[in-house]
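Below is one structure, written out as structure tokens, with a few remarks after it.
With one protein chain withheld, the remaining protein chains of the complex are depicted in position.
Our next item is subunit A:
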Amino acid sequence: MTSTARWLARRLALSVLVVVGAATVAFGALQVVPGDPVHVMMGGAAPSPEVYQQTRHELGYDRPLPVRYGRFLGQLLRGDLGRSYQLHRPVAEVIGSQLWPTVQLALAGFGLAFVVAAALAVATAGRRSGWRRLSSAAELVMISTPGFWVGVLLLTAFSFRLQLFPVAGGDSLDGLVLPAVTLALGLIGVFAQVMREGLERALEQPFVLSARARGSGETAVRLRHALRHALIPMVTLAGWIVGTLLGGAVLVETIFSREGLGRITATAIAGRDLPLVTGVAVVAATIFTLLNIAVDLLYRVIDPRMKEVIR
């Protein structure tokens, strides 16, 4: 138990470095992109010299880069993410208000994709039937179809024609359906392929044979014994999944006019809103590292042999 606690403490300490690193990369990236950030932040309007100087001063761009970076780090370590230049609000507040809609969307999309993919995988793994070929083909189509197109198709069918769901749903459950489906469709293919692969490998294991020998039915074997093994690669994919969900949110939130972190981030990057971009980078990096720690912790629970491997 102490080994786990020590491991956790070390991982948490390291994750602080990762978060500071991510913030630094975001800070640095916005320094090297061309163009005067003050002009870009002012939205392309030609400001009067007084307004320009005032803005430049408020943003701290009249000070040398090391000084700015030092201040930035100092603020960050105090937990102050600064104020968004374009939204005129504290970054922490902006992210706080936009995080939940995105998490809602991501969870709904993930849940949907997981359930559908698991059903597909369980139904078709190890079976050389036409269903499997059909399922594989459908998965391939889903993986390769861009989200913005799927979103517009779904809108046309279910919102414009059938009028079952609103075009811009706000925070109602109705409004979450089409965005979540759009996000899920891109993931189902990957999930199903990964799980089917895992299932097929598990079905070849001796424990499946012994389960069958005990007289378990095929469905029970798949659901109770094999599926759990097939889920391990999914846990490994967690980091990728979070990234895909956040990236997908940018598109989905734009098409469905949802509030959320994805859209805010895209606008902030385009407008060079440095405090907001670094703020989002910090939050995203924190989520990623915490999730990775949780995943590694989960491995140790799922498969005690991993304790030896992951330190």
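The rule is simple: contacts are C-beta pairs under 8 Å (C-beta built on N, C-alpha and C of every residue); 3 or more make two chains touch, one makes a residue touch a chain; residues count from 1.
Criterion: contacts and distances are computed from a predicted model.
Participant: Have a look at "Fumarate reductase/succinate dehydrogenase flavoprotein subunit", "AIM24 family protein", "Solute-binding protein family 5 domain-containing protein" or "Glutamyl-tRNA(Gln) amidotransferase subunit A" and point out the UniProt protein name belonging to the hidden chain.
Facilitator: Listed in its UniProt record, the absent chain's protein name reads "Solute-binding protein family 5 domain-containing protein".
Participant: For a quick check of understanding: of A:A26, A:A106, A:I241 or A:I264, which residue touches the chain that isn't displayed?
Facilitator: The missing chain is touched by A:I264.
Participant: Of A:S97, A:T145, A:S216 or A:N292, which residue touches the hidden chain?
Facilitator: Reading the full complex, the residue touching the unseen chain is A:S97.
Participant: In the whole complex, not just what's shown, which of A:R11, A:R196, A:H229 or A:R272 touches the removed chain?
Facilitator: Of all options in A:R11, A:R196, A:H229 or A:R272, contact with the hidden chain holds for A:R272.
Participant: Check the options A:V40, A:A123 or A:M234 and report the residue that touches the missing chain.
Facilitator: With A:V40, A:A123 or A:M234 as choices, the missing chain is touched by A:V40.
Participant: So which of A:F160, A:F207 or A:W240 would be touching the chain we can't see?
Facilitator: Residue touching the chain left out of view: A:F160.
Participant: Using the document's contact rule, name the residues of subunit A that touch the chain not shown here.
Facilitator: These residues touch the chain not displayed: 33-37, 39-40, 42-51, 53-55, 58, 83, 86-89, 94, 97-98, 152, 155-156, 159-161, 163, 166-168, 170, 253-260, 263-264, 270, 272.
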